[in-house]
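Below is the structure I would like to discuss, written out as structure tokens.
A single protein chain has been removed from this complex, and every other one stays in its place.
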Amino acid sequence: MKDRPDYLAHAVLILGVVLFALPVWLVFAGSTQDSDAIMRGDLSLIPHLSNLSVYKRVLLHGTMGTEPVWHMLMISFGMAMAIACGKIVISILSAYAVVFFRFPFRQVAFWLIFVTLMLPVEVRIIPTYAVMADFGLINTFTGLWVPLIASATATLLFRQVFTAIPDELVEAARIDGAGPLRFLWDIVLPVSRANIAALFVILFVYGWNQYLWPLLVATNQGLDTIVIGIVKMIGEETQTDWGAVMATAVLALVPPVLVVVLMQRWFVAGLTEGEK
Amino acid sequence: MATLELQGLRKSFAATQVLRQIDIALADGEMLVIVGASGCGKSTLLRLVAGLETPTAGRITIGGRDVTGLDPSERDIAMVFQNYALYPHMSVFDNMAYGLRIRGLSRGDITRKVEDAAALLGLEALLSRKPRQLSGGQRQRVAMGRAIVRDPKLFLFDEPLSNLDAKLRVQMRAEIRRLQRRLGVTSLYVTHDQVEAMTLGDRLLILHEGTPAQLATPMEVFERPADTYVAGFVGSPTMNFLPGRLARDGTAVQLDAGPLIPLQGRRSGDAVTLGIRPEHLTLGGSDLTLTVDLVEPLGSETLLHGRVAGREADAITVKVAGAVTATETVTVGVQADQAHVFDAGTGKRIDPLGQ
Partner (left out) sequence: MDRRTIFNGRLLPVALLLPQLLLTFFFFYWPAGQAVWSSLITQDAFGQGSVFVGLDNFVDLFTDPLYVASIVRTVFFCLAVSVAAMGIALVLAVFADRSIAGRGIYRTLLIWPYAIAPAMSAVLFLFVLNPRVGLLGRWLNDHGIAWDYTLNGTQAMLMVISASAWKQVSYNFIFFLAGLQSIPRAVTEAARMDGAKGWHRFRTITFPLLAPTTFFLLVVNVVYAAFDTFGTIFALTQGGPGQDTETLVLKVFRDGVINQDIGSSSAQSVVLMFGVIAITAVQFRFMGRKTVS
């Protein structure tokens, strides 16, 4: 209809993009600059690309009093992967049982899981900590992820996905001689792979971004995630190495952002389909 | 290849009786079409035979082997579904091969069987495609192929053509019949489409509310419908029904509308329904006077829809060859030797005496 570009839309969207990108850019630019300059407030928005070695330094050595950043990244990555994969696996199994079988207390089991939808970890920190202590899971890597992998949301999502699988497909597979486990592996999983991919993105980000839980159960510095580590760094009153802190912040952002951007297509579809 | 026997088969879901009492025997290589309106239990019957449902009572025997309690995969059957039920993530080849792989056939055997079936169905060029890249007709063929490769004792078809457009349906109908004859596999075919039923079946089973209304060859069903339900179900346009009473010692029907239609002798006195197909009414006769309210030209023939003069409740359709200029009233004659008589109470057919 009109060939004139929609200037207003571009202006608003560019403003929005800048609103999000600017802080990150600022931190990236700052990471390559002299810490004294940052302290003086002479931060420039133009990065000094010759100073990228700061990334190597924080990766290998960290800043004063912290683990090397590569170690914290590994902990975060391990935790995010374990939470994402763990949640997906146990949610698939339980949703599969609820959808494709009939057994006593099936509805009860489903409701027991469903009700926990309402209880985020933040609400039950103290008593859960006590349970963790009883299991001897305080200050262990296992303790970082196992309690977080029970998931009503994911179970619900898979239940929805599985319910939408046509009965005829199940019947065709039964006539073809597939048993329940074979059907799960050969048909259900491949058919649901888009949903699994979407959920993986959501859960990876969820796992990577955990803060309160690791703060609580892992006081051992060797188990610091990158998010814990960076907050510790900025909380340091006598902090002087701001360049290194900024570099660490950038490194903490890169993995989850990459996962979201690279898997954007599945992620957006999965998020908006699943949670409504 | 095998026979199929259903003995005293019943199925209820909770308090609802879906199938009341089914006894059928299929000869080796026979194709039986189960037809009826939706909800008549025809799909349930097929699913009982498939082993996807468990009968409430009765026995299912395939090739002399009692399979009533067996899992679908142990019955040596293959099924073609209405929505094809192809595995969406597998190629055409894998869709056909899946059941063979589970049965543990060797790679070579699988390839050979799938390729044979593909050749039979003209699917050779499509073997590496995914179902979503196929047209409806091609998907239908793949579904057939998946059934054929298994070399089953029994084919089960669950309305396999109803998702296709009209032209393709006619084409696939003929193809299914040719294939079934050629392979000689005993088959059960469920449909709600009477044309499909007439053209495909060696015999038809017409189900009405869970009970067999008639089990016979297509022509017999057409020529000697067992009751008003079957009579109304088979044939297009639908048979006309007129209320009346047997008179003159059963040699005529006295229609409530007035005229007396002479017939071959039947037992006398009962209230009856006279059934007459639209093509067995002739224009210009003197039996009935119709007020025409719609003329539908179909090209080679014309349908006249009208009501018996003076009796608004008796709607009549007349089928005449060629074109007809619409008039307000017409007189029609009944070809009495083609008329059917049914008991007005039970709807059952009343045959002429001596038949």
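Order of writing sets the labels: A and B. Residues in every chain begin at 1.
Note that a contact is a pair of C-beta atoms (placed from the backbone, for glycine too) under 8 Å apart; a residue touches a chain by one contact, two chains touch by 3 or more.
What you are looking at is a predicted structure, and each value in this text was computed from that prediction instead of being measured.
Chemist: Pick out which of A:Pro23, A:Gly65 or A:Pro190 touches the chain that's been left out of the picture.
Modeler: In the full complex, the listed residue that touches the missing chain is A:Pro23.
Chemist: Of the residues A:Leu156, A:Ile196, A:Ala218 or A:Ala244, I need the one that contacts the missing chain.
Modeler: Per the contact definition at the top, the residue touching the missing chain is A:Leu156.
Chemist: Please output the residues of chain A touching the missing chain, sorted low to high.
Modeler: Interface residues of chain A facing the absent chain: 5-6, 8-10, 12-13, 16-17, 19-24, 26-27, 30, 38-39, 41, 43, 90-91, 93-94, 96-104, 106, 109, 112-114, 116-120, 122-131, 135, 146-147, 149-152, 155-156, 160, 163, 167, 170-171, 174, 179-181, 183, 205, 208-212, 215-216, 227, 230-231, 234-235, 242, 246, 249, 252-253, 256-257, 259-261, 264, 268, 271-272, 275-276.
Quick note on the criterion: only the chains that are shown with their structure count from here on.
Chemist: Between chain A and chain B, what is the gap in Å from one C-alpha centre to the other?
Modeler: Distance between chain centres: 57 Å.
Chemist: Contact residues on chain B for chain A in the complex?
Modeler: It comes out as residues 47, 50-52, 71-73, 77-79, 81-90, 98-99, 102-103, 146.
Chemist: Of all residues in chain A, which touch chain B in the complex?
Modeler: Within the complex, chain A touches chain B at residues 166, 168-169, 171-178, 182, 186-187, 190-191, 193.
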